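Only a single protein chain was left out; the remaining protein chains are all shown in position.
And then chain A:
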Amino acid sequence: MIILNINYILNIIITLFLIGALGLVLNRKNILITLMSIELMLLAINLNFVIFSIYLDDITGYIFVLFILTIAAAESAIGLAILTIYYRLKNTIQIDKIKRIKG
């Protein structure tokens, strides 16, 4: 059995999370990519919970993962619903065009 160093896995997770975060920030075109980035960040967090749950030999992490999965599903459902409604109203889902609320 290959024993993986936890640091290795944590590096992967943080890379995943950063990809998600940077996807949020650097994405200037498509709002779907924003939603996907959020999903990616949630996945990275889930993975993190799983890893630590195994590492610390504790069940609480799994429970949280299940919760987060549900919440992620609900969130993407609601997000997509908002998106469709918005598309219906504005006829576009380009991020550049969504700038009506200024400071």
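Observations
To be clear about the criterion, a residue touches a chain if its C-beta (ideal position, glycine included) is under 8 Å from a C-beta of that chain, and two chains touch if they have at least 3 such contacts; residues count from 1.
Heads up, the rule we're going with is that contacts and distances are computed from a predicted model.
This figure omits one chain of the complex; the name its UniProt record holds, of "Mitochondrial ribonuclease P catalytic subunit", "Sorting nexin-3", "Chromosome transmission fidelity protein 8" or "NADH-ubiquinone oxidoreductase chain 5", is "NADH-ubiquinone oxidoreductase chain 5".
Touch with the chain omitted from the figure is made, among A:25, A:59 or A:89, by A:25.
In the full complex, chain A makes contact with the omitted chain through residues 21, 24-28, 31, 34, 95-96, 98-103.
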